[in-house]
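All protein chains but one are shown in place.
In order of appearance the chains are A and B, and numbering begins at 1 in each one.
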């Protein structure tokens, strides 16, 4: 089972941002998306996650295999770390949250309410959620934001362990995670050309 | 689904505002009415069914924007949309959680407030029954309205504008059920219509609400 994206065009706010994106991601592989701000990394990840429809092209992977982690972690401040994590484990129908707590070094914080966590600790909790989804393809949008050096290493270790178990990760990040298996895809080449509108026609207003 | 329901209930309990605010609002509206219309028992008793239904409806309206707004802000809705449970189940469950934290307490409080408004004795049974069967429709319709306005910055006022017209049939049949109960008239027609609206809302609106949320997440 691999993730195949074929000739994908995506739009943000009704305007095409990327066209002709094709990529393949097999088990055990990681792919890092690079490109300047506004190129459409988040939009691409959300499209692959099935949160928004593509303009054209196809995505060959059932959404049931995908775990998406966006900018926001979906953490409830009044619930404890364990409660937050256990909720997602139950939603995804997986049982044990202990390995995830361990992997993200959250054991000592397990009973703390999430509102008392620092930004980096919250981020770690958000990433621990990926581990309890039990899904193989991780879509990660800037996963290392607000993580310190030690936590980045922790996260890189978790990704590597996931790849070793036959998982795969597609991530948008600027930091070199030191994951040897990771390939890099620069999205600048796929930037949509902003063609001048044809005079007199109205069709292109509805691209 | 159970997990989501339990989480929403826990959140409502911990945040404190969930149960309390709507109930307090209901209480205040009911207390204000005699100051406005005068203390005469006959008048109060005659308008009590309508006042209690309108009060419960407005109290319900107050908490609607919380159904999806918080989950949208912190990204939970994105994650739920990619989770293995269908979004239709999510919207129905969240409406149920809203009813358990708002509609149900309002239903239980209504008879007590009925005493304050001099509601005639046969009215208590019908008031409780009609609210118990009608408030689920209010929660479900409200969840639909909340789903429509979830991405908006100042969605609260717009939400009221969208939802209140949709509440009209529920209010008419609900209040009329109590009024007929008080006057000893047959209540079958408004009662069955009220149940019909509730069942219809529960059957159709989770799909409409889920569609609206999908559009808003794009």
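Just so we're on the same page, contacts are C-beta pairs under 8 Å (C-beta built on N, C-alpha and C of every residue); 3 or more make two chains touch, one makes a residue touch a chain.
The rule we apply is simple: contacts and distances are computed from a predicted model.
Name of the non-displayed chain as stated in its UniProt record, restricted to "Phosphate transport system permease protein PstA", "Imelysin-like domain-containing protein", "Twin-arginine translocation pathway signal protein" or "Heme exporter protein C": "Heme exporter protein C".
Touching the chain that is not shown, out of B:12, B:148 or B:178: B:148 (per the contact rule at the top). If you put the hidden chain back, the residue from B:10, B:43, B:128 or B:216 that touches it is B:216. The residue touching the chain not shown here, chosen from B:23, B:54, B:116 or B:164, is B:164.
Subunit A meets the missing chain through residues 13-15, 194, 196-197, 201-207. Looking at subunit B, the residues touching the absent chain are 141, 144, 148-149, 151-152, 155, 158, 161-162, 164-166, 168-169, 172-173, 176, 189-190, 193, 197, 204-205, 208, 211-212, 215-216, 218.
The rule we apply is simple: only the chains that are shown with their structure count from here on.
Contacts from subunit A toward subunit B in the complex involve residues 46, 49-53, 63-64, 66-76, 78-79, 83, 87-88, 90-93, 129. Across the interface of their complex, subunit A is touched by residues 2-4, 7, 10-11, 14-15, 71, 73-76, 78-85, 217-218 of subunit B.
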